[in-house]
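The complex appears here without one of its protein chains, the remainder shown in place.
What follows is chain A.
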Amino acid sequence: MVSRKITVTNEQGLHMRPASIFSQAMTPFSCDISIFFKDKKYNAKSVMMLMSACIKRGAEIEIRCEGSDEEEAMNKAISLIEGGLED
């Protein structure tokens, strides 16, 4: 299992569009990917669950990946969030 903490910096936080970009990018990975925010766990492959977390700009989240391709999934997740989740 790999885990990283990161601050969400894009303007809107994880609203519809950013959350959908993120979850769609996570879906192809076979490992389990979760986001921990305010002591709750959310499935990172689900746009609905990500939005339900109501993660806003400036929030610190923890990403955990567990499975065969966990390293790649983590790298992708971090680069997406650092890149501001824009298309």
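By definition in this document, contacts are C-beta pairs under 8 Å (C-beta built on N, C-alpha and C of every residue); 3 or more make two chains touch, one makes a residue touch a chain; residues count from 1.
Throughout what follows, contacts and distances are computed from a predicted model.
Set against the options "Multiple sugar transport system ATP-binding protein", "Phosphoenolpyruvate-protein phosphotransferase", "2-oxoglutarate ferredoxin oxidoreductase subunit gamma" or "Branched-chain amino acid ABC transporter permease", the UniProt name belonging to the omitted chain is "Phosphoenolpyruvate-protein phosphotransferase".
Residues of chain A in touch with the missing chain: 7, 11-12, 15-17, 20, 23-24, 43, 45-49, 51-52, 54, 56-58.
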